[in-house]
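A protein chain is absent from this complex, but the other protein chains hold their places.
To keep things simple, chains are lettered A, B and C as they appear, and every chain counts its residues starting from 1.
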Amino acid sequence: MKQNNLIKLIFLIPFILILTGCWDLKGLDRQVFVIGIGLDVSDEKGKIDITYLIANPEVGTSFAGGGTEEDTVMTVTMRSPDFLSLRHSVNAAVAREISYDLLKVIVVSEELAKDEEFIRFLYSAEKDREIKRNTYLIVTKEKAAEFLSKNDPKFLTRPHKFYENMIQRGIEVGFIPNSELHHFFRVTEEDANLFLATYATTNIRQKEDEYRINEMDALAGDVRIEGETNSANFLGAAVFLEGMMIGTLTGVENRIVMLLHDASSITDILAPIPDPFHEDYELTVRIRKQHNTSVEMNVHDMPPKIHVTLPLTVDVLTDPSMENPVDNKKKVEKLRSTMEEFMETKIMALVEKSQKEFKAEPFGWSLYARKEFKTLKDYMEFDWMRTYPEMKIDVDVEIRFGQFGRQPKTPSYKGIRD
Amino acid sequence: MNAFIVIAVCIVFVYTVGFALSLWKQKNKIGAMAVLFLAVIALVLPYFSYFQS
Amino acid sequence: MFKVLKKLAGKKRNKRPVGSEDTLASQASTKDQSISYQIEDNIKQVKKIFHYPDNKDIKLRECKIGASEKRVAIFFISTITDVRTIEDSAIGPILKNKHPDATIKEMIATQNITHLSTMRDVVQNMNTGNAVIFIEGETSAYAFECANFQGRSVEKAENEVVIKGPKEAFTEKVVVNLSLIRKRIKNEDLMAETVTISTRSKNEVFILYIRNLANEKLVDNIKNRLKNLDVDAIQNLSLLEQYIEERPFSMFPSVLYSERPDRATSFLEDGHIILLMDNSPDSLILPATFWSFFHTSDDHYLRFIFGNFARFIRAGAMFITIFISAIFIAVTTYHSEMIPADLLLAIAGSREKVPFPVFFEILLMEIAFELIREAGLRVPNPMGPTIGIVGALILGQAAVEANIISPIVIIVVALSGLTSFTISDVSLNFALRIIRFIFIFSAGLFGIFGMTSFFVMGIFYLTSLKSFGVPFLAPMSPHYVASGDTIFRRVLKNENLRPGYLKPKDMKKKSDEAVK
Partner (left out) sequence: MKQNEGKIGIRDYMAIILLTLGSKVSDDTPTLLYKTAKNSAWISMLGIALLSLIPILFLLKVFSVHRNKNLHEINLHLFGKVMGNLISMGVLLLGFSSFVLDTSVYVDIIGSMYFTRTPTLALYILMLVVCGYGAKRGIESIGSAAWLTLFYLKATLFLALIFAFTKGNLKFIFPLWGPGTLEIAKTTGSKLSIFADFYFLGIIAPLVSSFKEFRKGTLWAFAIVVVEITAALIIFVILFDFTSIEVISYPFHETILYLSIGFLSNVESMFLPFWLVAAFIRFSFYLYLVVTLFGGIFKIKEFEYLVPVFIVIVLFLGIMPKNLTYTLPYLREMILGILSPLFFILPILMWGMAKLRGDFKREAEQSH
């Protein structure tokens, strides 16, 4: 018995040794890492122009062997039916194997995103094992190829770092939506909602009068930013319905969507809003959402009604009119009512825009509707998409004041000017 | 690869037949037949499933 | 098939050793005689057996008893006896004897004196350092103890170092070792039986156990195994270990080897059995489980949290030493997506100028490390550390500068080498180092899939392993009632049970009152 085991073991060794093939082996130094994939319309039907943004691993490392003066990135554009076959065809120009391990973004030009065919190309991403569902989708105003090659981040020499940080920060402050492919597929398949994708451009307007000044209620490219900084802007959202781009949202609109949507991870928003005490000035407030939005729905009425209550905690951080609202109950009330009104109008404008212009909603309210139905069949018959534009929606903002800055009181303006 | 598979299958076949023989000697004839049957299946099966496709 | 193989395997085993014509037999036949009435014959006989006077340290002193004028012959081997004792307590009193009727027992002033009736006993006594006295006209001889073997004195433990706790270690003299243990267990139930295990050199093994604790079956099993050994000579315990273990080809040791009397004692108190032998500055503890190799005495000498912290570190080190090189290979060649982006680029960047694939690079450095290690061990003492520094630092640095090895590989290999030193048990240490290479191969061939396959096979192997009937991973699995001292230990007060896998006669280590 014991002897036999030994013999078995001896049998096993060649099993393992001979069977080995190293089939999936890929040396790190024999790969190049794609950080971003750009998709553009091509004039040939069934094909698209695909651009790879490839990182140079040697940049940013300091080794005894001596550094190099090579470029940080390179871009390659080729025409291809999808981005699976391209991985090999691109080797005509690129020396090493293409790896998607570091793939962070898929960039789509607005032109292609608005094309009906777009969804066909994007779905090949779900088939490729190496493309992760947490890759971000970015829509650019110009051609994706142009965006990728023109974008020249400052300070962040590693391109993946740039995209990672830019998107992370953008989502945190609410300028851009969380546009993971996972959500794209999910929303598209659910077929009831709008999907929001990050909107970005390097095509910054040059004419003075077309700039918007110091306000985020704009799309990427429309904001005036001076000085030498990154050549790309990430602001606002591209709106997708059934896998096709149908419009855009500005930065502020995107923030509203994220505030209303429970699933978004927005933590706090710093924003200027009009000072109720003095027309010329704006107060800076920090808006935090501490509870989930409460959505009451009556789907059995015709038209269905939705009542949304948005509980917000607001810290008033500046007081340019130097009115010291903290002291005075009346002033606080005034502040509250004007603020609520201001927000409600902003929100209602967006809701109306979604009902009229997009005919679908990005707020995730269909999820609340689901609770009202017992089975999927009932829910399908209700047809959220068709019903939504006719719904009666009203939004109620409830503000609780938090802190009033580090030092709640300011000396009164008049007192100083005396 | 193929050669290796053939050799491995043959080794297993011989091994199992040996076992069947020893069962036969232990007067467990049904068992021996069953094991022999398995061994034959193991020998023939690769032909149909692996080498034909 | 398997029958044939069995036969083949069996045949190899039963091969008779070539040229087994035994001179041992003739040696034995001369010894089988009884002691003669004639002292002349006896002296001649002993002289013949010991090849006196060719054998230089065999001494014979002939004299006559002072009063009765009987002839007396005293034999001893001068190099292993205390000559002074012989002079003072035997030769002196015999010569100065005044009473003609006095027996030899009345004359000699040593602690004990034994009566020998065959030549075999005579030879054996002389070989163990006793002096033998023949007296004219008597058919028996007398032996008295005066053995004095040379050896070291008790020194510090070198391989199993502790920070806190006793420092003394076993020496090559079994008497000293036994005394070190007796010093710790002052109990008449501590048994120290001897078994002679070799036919030519007559090596003796002391089997130590506590009578009312250790399982009798276990003791009998081990005694039988020792008695059944049929070898000419087993010099010391390290060799004996290989004779009595069940799986000589196994990667894992099944007998614990310790040079610390305190450690041996604590195992004795748990119901284990200890083997001691002359010429071995250590003890064999059996049965041994995986955990006993993993533990050190320090774990219990240090306070609960510190001891467990040490264990935690050691467990981590064990994991690292086995896996890190393999993981590095698997991850960089098969699963590069799991490396964080910056690190991935850093590794890829550093590898651009390196000529070898990762697998080969790691293998190269691991082998280099093992070379340095082996060299450092064999080099004369003062040069040892120098070799280490030269090897590790200079070689590594130069290899990186010459773009032969990427710097990250140096980190990985250094880490895996460094962590391997945390396992103090020599056998386990070797096992881990070899297993590391197997993992490196499996990772190079199948990535994480290969590693996991091998790992699972290892687990299956470990769980089926037994040391003298005790599962290797007990009491963790299969579960036994025990003090719970496996990866982590408990508070000392709560470790109040003996390990159940030994089936000790008394499970409770402490009575409840003592705990309170």
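The definition used in the following text is that contacts are C-beta pairs under 8 Å (C-beta built on N, C-alpha and C of every residue); 3 or more make two chains touch, one makes a residue touch a chain.
All values derive from a computational prediction rather than experimental measurement.
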item	value
Visible contact partners (per top-of-document touch definition) of the missing chain	A, B, C
Of C:His479, C:Lys493 or C:Lys508, the residue in touch with the unshown chain	C:His479
Full-complex contact with the absent chain, from C:Leu95, C:Ala233, C:Ile313 or C:Met338	C:Met338
Residues of chain A in contact with the chain not shown	5, 8, 12, 15-16, 19-21, 23-24, 101, 129, 132-134, 182, 185-186, 189-191, 262-263, 364, 367-368, 370-371, 373-379
Residue ranges of chain C at the interface with the undisplayed chain	2, 331, 334-335, 337-338, 340-341, 446-453, 455-457, 459-461, 463-464, 471, 473, 476-481, 500, 503
Chain B, residues in touch with the chain not shown (by the definition above)	1, 5, 8-9, 12-13, 15-16, 19, 23, 28, 30-31, 34-35, 38-39, 41-42, 45-46, 48-50, 53
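Simple rule for what comes next: only the chains that are shown with their structure count from here on.
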item	value
Distance between the centres, which are taken as Cα means, of chain B and chain A, whole angstrom	60
Euclidean distance of C-alpha centroids - chain A vs chain C, Å	67
Residue numbers of chain C (touch at least two other chains)	2
For chain A, residues that touch 2 or more chains besides their own	none
Interface residues, chain C side, partner chain A - complex	2, 5-6, 9-10, 247, 249, 332-334, 336-337, 339, 341-342, 344-354, 357-358, 400-401, 403, 407, 442, 444-447, 450, 453-454
Chain C contact footprint on chain A (complex, rising order)	2-4, 6-7, 16-17, 20-22, 24-29, 31, 33, 55, 57-61, 63-65, 99, 101-102, 130, 132, 158, 160-161, 164
